[in-house]
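Data first, discussion second: the structure below is written as C-alpha cells.
Only a single protein chain was left out; the remaining protein chains are all shown in position.
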Amino acid sequence: MLENYFPVLMFIAVGLVLGGVLLAVGRILAPHKPDPKKLSPYECGFEAFEDARMKFDVRYYLVAILFILFDLEIAFLFPWAVVIPDIGFFGYAAMMVFLAILVVGFVYEWKKGALEWE
Amino acid sequence: MLRLIWLVPALPLAGFVVLAASGGRLDRRSIAWIGAGSVGLAALAAIAVAAAFVAAPPPAGAYTQVLWHWIEAGDFSARASLYLDPLAIVMMLVVAGVGFVIHLYSVEFMRGDEGYNRYFAYMNLFVAAMLLLVLAGDLAFLFVGWEGVGLCSYLLIGFWYRDAVNGAAAQKAFIVTRTGDAAMAVGLFLLFASLGTLDIQGIALRAPGAWAPDAAPVVAATALLLAGAVGKSAQLPLQVWLPDAMAGPTPVSALIHAATMVTAGVYLIARNHVLFALAPAVQYAVAIIGALTLLGAGGAALAQHDIKRVLAWSTVSQIGYMFLALGVGAWAAAIFHFMVHAFFKALLFLAAGVVIQALGGEHDIFRMGGLRRRLPLAFWAFLVGGASLSALPLVTAGYYSKSLILDAAWASPQGGAWLWAAAWVGAALTGLYTFRVVFQVFFGAGATTDTHRVGWPIRIPLAVLMLLSVIGGFVEAPQVAGRLEAFGHFLASALPPLQPAVAPGTGFALGVAEGIASFGGIALAYAFFLRRRSIAALVARSAIAAALHRLLESGWGFDRLDDHLLVRPYLALARRLRADLADPGYDALAAAAAAAHRGLSRSQNGRVRWYAGGIVVGSILLVGAGVWL
Partner (left out) sequence: MSASDLPILLPAYGEILLLVLASAILLVDLFLPERLRGLTHWLSLATLAACFVLTVQVVRATGGQAAYTFGGMFVADLMANVLKLVVYAAVAAVLVYSRRYLAERGMLRGEFFVLALFATLGMAVMISANHMLALYLGLELMSLCVYSMVALNRDSATSTEAAMKYFVLGALASGLLLYGMSMLYGATGTLDLTQMAQVIAVGQVNGVVLVFGLVFVVAGLSFKLGVVPFHMWIPDVYHGAPNAMTLFISTAPKLAAFAMAVRMLVNGLIDLAGDWQQMLVVMAVLSMALGNFAAIAQTNIKRMLAYSTISHMGFMLLGLLAGVVGGNRFSAPDAYSAAMFYTVVYVLMSLGSFGMVLALSRAGFEAEELDDYRGLNQRDPWLAFLMLLLMFALAGVPPTVGFYAKLAVIDAVIKAGQIWLAVVAVLLSLVGAFYYLRVVKLMYFDEPRDAGPIAPGRDVRWLLSANGLAMLVLGVMPGSLMALCLVAVQGLYPLAR
C-alpha cells in the first residue's frame, strides 16, 4: 500500500532539490547590491504609511460572511442542474429542502437587519 | 386478594414517610390518625390477605410476589420479593395486629410528649421494617428489614435523648445487635457463595442436594446465622442489651418485646429450618443456648426492682423457650409460643405502663403496693398477663404453648430429660418472679395514689390483649388437655411437625408435672412476698443470699464481664492509637493527593496553545501506542 505513495515521495524530493538548487544558483550567479529602496516592501507605488493590521468596521465581516455563505451554497446548484435529469424526484426534492432552509436563514438575516448598513 | 400483600409493609412505611416529611407541621390529632391508622390499615390488609389465603390456598401452599428486580448482573439476581406461607401469615398477623394495638395505646400514653410526631414516625418505620422482615422472600431483602428493625430500636430506645443514660442504652442495643448482624452478614455471603442464591426457597431447595448433613459449610453458615439470631433475640451471650433497652417509652418496650425485633431471631431460624436440620450440632447448640438463657434470665428476673426490667428478663427467658423449641425441632411450637408470648407480653408491658404513668414515672416495685383497688384495669390486665406468662394450667394461653415446648423437649430425639428439667425449673421460676411482682405491686399496703382514669385508647388494647392472652392458646392443646393441633396443621406446609409425638401416657404425666411447676412457683411467690415477708427478709440478710442477689440483679454480671473483657481493652487500644500509629500513613495519602492536585492543576494554565499542544502530543502518543504496542 505504502509503495503506491512512492511517486509522491519522489515529487517531494525533486521539488525540494529543484527549489533549493534554483535559489542557490540565483544567489551565486546574480549581482547582489542592496540599497534601502530595493529593500522596501513596494519598490514602486505608495509609501507604506500604516500598519496593514488595522481595524475594520465589523459590518464588513458581516457582509463578507453572508456573501460567502450564500455564494457557496448557490454554487451547489450548478452540479445539481447538470445532473437533474438523472437524479429524479428525490434529487429535486432534496434541493428544494436545501433551498427552503436557505430561505429560512435569509429571512432571519433580513429581519434581523443584517442587510442594512446603518 | 393475595396481590395486595405488598400493602402490608407499604402502609406503615407510607405513614412513616408522611410523618417524617411533615416536619412537625401536623397537629396531634392528625399525627395520631396517620400513625395508628396506617398500622391499623396494615393489620386489616393482613387479615384480608390471610383470610384469602385460608379460603383458597395458592398452589404449593405459598404465594410469591416479585415486587421488582432489584439488580440483575450476570448470574447474580436479587429480587425484591414477598413470600407468603402459613409461617409468614402467623408472623404478619401478630406483628401487624399487636403492633396496631400498641399504636392505639400510644395515642393516649404519649399524649403529653413533645416528640409525638417523631415517636409515631419511628414506630411506623419499626413496624414496616418488621413486616418486611417476616414477608421477605429473599435473605438479602430480609436483611434490609433486619437492619431497619435494628435502626428503629436504636432510635426508640434513645427516644428521650436528652438523658445521656438513654443514649447509652440505645448505643448498647445497637452495638450488641450489630455484633450479631455482622456475623449474619458473613453467613449470608457464605450461603450465596456456596449456593448461588439468597432466595429463601431456593436455598431450601438447593441446600440438601449441595451439602451432606454436618458438612463444614452448612455448619459454618448456620452458626453465623445463629449468631445473628442470638444478637437480635437477646440470647446468651448477647442478652445484655435488652434489660437496658427499657430506657425507651413503655409502649416501645412492648413493641420490641412482643411484636418486633427480639422475635426476629426466632423467625430467622424457623424460616431457615431446612439449613438447621442439616446441621444437627448447631441445632443442638440452639437448644442449649435456649435452655441456659431461660434459666439464667429467669433467675435474673427474680432479683430486679424495676418493674420493666423484670418483664425484660422474662422476655429473654421466654425467648429462651422458643430457642429451646427450635433446637429440639419443634418449629411450630416455637412459633406458637411466639404468638402467645406476643399477646401476654404486650399486655404486661402496657399494664405496667399504666401503673408507671399513674405513679408519675415510678419504676421500683418496692415503692408500689396495694394498687389493686386504685388501678383495677391495670391490675386485672397484669394478672391475666402474669397468669399467662406463668402458664397457669388450662385457662391461659401461655400454658398451651409452654407445655407444648416442654413435651417436645422430652420427646424429641434431639431433646432429653435434661432439657426438659431445665425448662421445668424455668417454668417454676417464671411463676415465682411473675407473681412476686403481682403481689408486691397490687396487694398489701402501699403507696397512695389518686385513681388514675384512662381513656378508650388504653382500655381497648388492654381488653383485646387480655382476651387474646386467654383464648389465644385454644388453637393447639397438648396431650393432657385433649389433643388439638389446629395451629400445627396450619403451619404444617411451612414447618414440618415434630416426630415422634409424645406417647399419651407420658404426655399426661408431663402435663401434670408442668401444672405443678406453674402452681408451685406461684405458691412460693405467695408465701414469700405476700404471706410471710419475714422469711424473704430473713433469707435476704444472709451473706450468701445477698451476694447471689447482687449477682442476679446484675444479670449474672455479664455487663461487668463484657466491660472488662471487651470494652476496656478496646478503649485502651483506642487511647493508644489516638497517639497515633496509623495517622502518618493516612496523612501521607492526603498529602500525596494534594501534591497530585497541585501538579495537575498546573497543567490547566488557560492557554489555548498549551491545550492544542496537549492534543497534538496526545495524538502522537496514541499513534505510538497504536503502532508499536
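Order of writing sets the labels: A and B. Residues in every chain begin at 1.
Note that in this section a contact is a pair of C-beta atoms (placed from the backbone, for glycine too) under 8 Å apart; a residue touches a chain by one contact, two chains touch by 3 or more.
Worth saying up front: this structure is predicted, and the values here are computed from it rather than measured.
Novice: Considering the entire complex, write down the shown chains that touch the omitted one.
Specialist: A, B
Novice: Touching the hidden chain in the complete assembly: which of A:Phe6, A:Tyr60, A:Phe90 or A:Trp117 does that?
Specialist: Touches the omitted chain: A:Phe90.
Novice: In the whole complex, not just what's shown, which of A:Ala64, A:Leu77, A:Ile101 or A:Leu115 touches the removed chain?
Specialist: A:Ile101
Novice: Could you list which residues of subunit A touch the chain missing from the display?
Specialist: Touching the chain left out of view, subunit A contributes residues 1-2, 88-90, 92-93, 100-101, 104, 107-108, 111-112.
Novice: In the complete complex, the non-displayed chain touches which residues of subunit B?
Specialist: That gives, for subunit B, the contact residues 68-74, 593-594, 596-597, 600-601, 603-604, 606, 608, 610-612, 614-619, 621-623, 625-627, 629.
Simple rule for what comes next: only the chains that are shown with their structure count from here on.
Novice: Could you put a whole-Å number on the gap between the CA centroids of subunit A and subunit B?
Specialist: So the centroids are 85 Å from each other.
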